[in-house]
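First the structure, then my questions, so here it is.
What you see is the complex with one protein chain gone and the rest in place.
For chain A:
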């Protein structure tokens, strides 16, 4: 098979690469390791709990056997389990002191089907962070380089959100925002008045306005997104980029095929294509192209580069710097506070809003006011009421209990902090020296720990969160300051960072390998720092920008 471009992976960035490259007229092969999932044919989407064998909660016994990691994902349940990997069949290795939960979705659409859909721009506080405090290496780009690409991506995927005029969280091309609920509105006012901080509704790739030309409806406020949405109301490969790419007539999709290596020709110093394993029958295949885009997800793209080592590149493809696999990151996150707001007991809401409230970063911007850390943290959460589950926690049976559970219960405000994760050499991916998967491919080996910077940020976050909740009249009942294991934010990134210097980075400012001009890595692997806001929107903008650059270079004959 001969193509103009091969895109490895069909998730959030793979879909974008396929769309941009096919729309530029290139013949593209998109290759996906998982099974095909067809938009509108989501098996459990319309099921009620009483139609499910375990009422939507799932078979905990099976989960222990087969989904030991994935079961820890808040979106994982009986309705959605088909959109997550079976851990038993898809092992990875960790260093002795490492506890890393790697949440994965191997299927057409990848994690675009299961993502949290929070969509935030990064600012120059983020792109300038490494230069300012000396951790990691400087980004070769700044916000201005990416701003037009953010515009393009937001308009296409559909992001609802409120413009707030914050330099640390730049406004975008938003659809109308979803509403803060009554308790969140109150907290927003108090936090703005007393602290000058911004509580706003989560900017989310769930549309509040339909895109009829693309067959996408506005969000129905079901909040069951990870089952798949036949309304096409949230951004996924299936709802958005795949139909656009297919419409060009230039796209070939191959599913159930794991790319095990990218082939490199040392004479031309170019990659020539990919080799893959058919997961259904174990047979091997290959395809060639003038351009290769890696969009397998941060860790899997790094894995592929490491596994593509050759005589010419014995430590991994495009690894003349020796930094491939290092400086991996994930946001340190924890439950900073829960506060009760009984004074709102006579208010309630209707509908399942598929986003929460956030508090934008406010530390270490123009004043370095972080205690023991030099970066930022932000909060995600919101106010919610209990329902029948509250009955599990308290004494009471009979008519009295039934009567009580007939109505919504106590309001509480929850704030989960996400702290910037400093890039470190010691947090790294390698190929496991012994263990392989069922196809004989070396397992990915993860070595990861948070450090004192993240600990300090979460300690300050806990104190700040309690103070803000108390000021708003909340009764703080608990809070944590220790991060969960790496991976719990599901924002794993880095490992093939972008940088100015080919000696200390893998990719240049166009997400293009310093060593190999026709190789691009445009997923989370390219990130040189982590910021404290969700990264997917930035991956998409970087992908669109890289595609544009690659097509120009191809036309100019420079690659």
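By our rule, a contact is a pair of C-beta atoms (placed from the backbone, for glycine too) under 8 Å apart; a residue touches a chain by one contact, two chains touch by 3 or more; residues count from 1.
Note that in this section contacts and distances are computed from a predicted model.
A.B. asks: Using the UniProt record as the reference, specify the protein name of the hidden chain from among "Penicillin-binding protein 2", "Peptide/nickel transport system permease protein", "3-oxoacyl-[acyl-carrier-protein] synthase 1" or "Gluconate 2-dehydrogenase subunit 3-like protein".
C.D. replies: "Gluconate 2-dehydrogenase subunit 3-like protein"
A.B. asks: Check each of A:2, A:268, A:286 or A:387 against the chain that is not shown and name the one that touches it.
C.D. replies: Selected residue, touching the omitted chain: A:387.
A.B. asks: Of the residues A:162, A:182 or A:471, which one touches the chain left out of the display?
C.D. replies: A:182
A.B. asks: Based on the whole complex, identify which of A:128, A:243, A:409 or A:451 touches the chain you can't see.
C.D. replies: In the complete complex, the chain left out is touched by residue A:409.
A.B. asks: Which parts of chain A face the unshown chain closely enough to count as touching?
C.D. replies: The list for chain A reads 46, 48-50, 54-65, 68, 71-72, 74, 99, 101, 178-182, 184-185, 220-224, 333-335, 338, 340, 342-353, 384-399, 401-403, 405-412, 414, 416, 475, 477-478, 480, 482, 484-485, 487-488.
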